[in-house]
Structure formats: C-alpha cells, structure tokens
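In this view, the complex is presented without one of its protein chains, the others remaining in place.
Moving on to subunit A:
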Amino acid sequence: MNLLNGPVFKRLEGAISAAELRQKVVSNNVANADTPNFKRSEVLFEELLAQQMGNQTSQINGKRTDSRHFVIGQSDSVPGASIVADANTVMNNNSNNVDIEREMALLAKNQLTYNYYIQQVNHDMRMIRTAIEGRA
C-alpha cells in the first residue's frame, strides 16, 4: 500500500528539496550582486516535472512484474532539480548580471511556494491520519 510512498508524495518531496535548493541559489545570487564577473544561476524543477508528466498522459503503460524491468509509460520517478547558469546576459558594466529586484521577487515567490508545498504535505498527512483513526 502506498500511504507515504505514492507518486504524489514523492513529487512533493522533490518539489520541497528543489525549493530549498532554489532558496540557496537565489541567496547566492543576492550575495554576489556586487561581485564583478559573476553570473547568476537558476533552479529548474517545475518545468522538468511538467515536461515529464506532460509526456506521459497519452502514452501506454507497461506493467512491471519485476523491479529490473524497464519502465514503460508513467513512472514514479521524480526529476532532479538542476542548476543552470545564465552566462549570456550582461546587466552591469562589470559583467555581472544579477538583477536585484528580480532576485528579491524570486525569493518571495519561492518562499510562498515552499509554504504551499509544506501545507500540502501536512494536508496529505492529515488525510492519512483521518483514515487511520476512522473519524473526521
């Protein structure tokens, strides 16, 4: 039975660690806002997840009777968050491309997204607790 090991929960877990990583990367961008020749980085996760899930809706699913079988169609695997450096743009005359307004906006957005994920995790757990206790 998949109480806490289901694909939804795994996706949430991946999203939370991606948000943590993004927090660190944005902090690093803000920290280096005055550093000459610094190039900002970004964390990709939601896009990768949407890509993976979007590709799977119309595909056939293979049933796996052995853990060594290849996965056909929908897989439970969650893509890992990846860091990409934005090396091509230039913002200031010292080759730094950190736009502090944008970074602060990303910071606020990431924080709200993180809170939302945590709330979702708590909601899932409450539902399971309701099922265990058998009362609302």
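Throughout what follows, a residue touches a chain if its C-beta (ideal position, glycine included) is under 8 Å from a C-beta of that chain, and two chains touch if they have at least 3 such contacts; residues count from 1.
Keep in mind that, in the parts below, contacts and distances are computed from a predicted model.
Hidden from the displayed complex is a chain whose UniProt protein name, among "Ferrous iron transport protein B", "Hydrogenase maturation factor", "Flagellar basal-body rod protein FlgC" or "Cytochrome c oxidase subunit 2", is "Flagellar basal-body rod protein FlgC". In the complete complex, the hidden chain is touched by one of A:50, A:87, A:100 or A:131, namely A:100. Summary of contacts with the chain left out: across A:30, A:53 or A:91, the touching residue is A:30. Seen from subunit A, the chain kept out of the figure touches residues 16-17, 19-21, 23-28, 30-36, 38, 41, 80-83, 100, 103-104, 107-108, 110-111, 114-115, 118, 121-122, 125.
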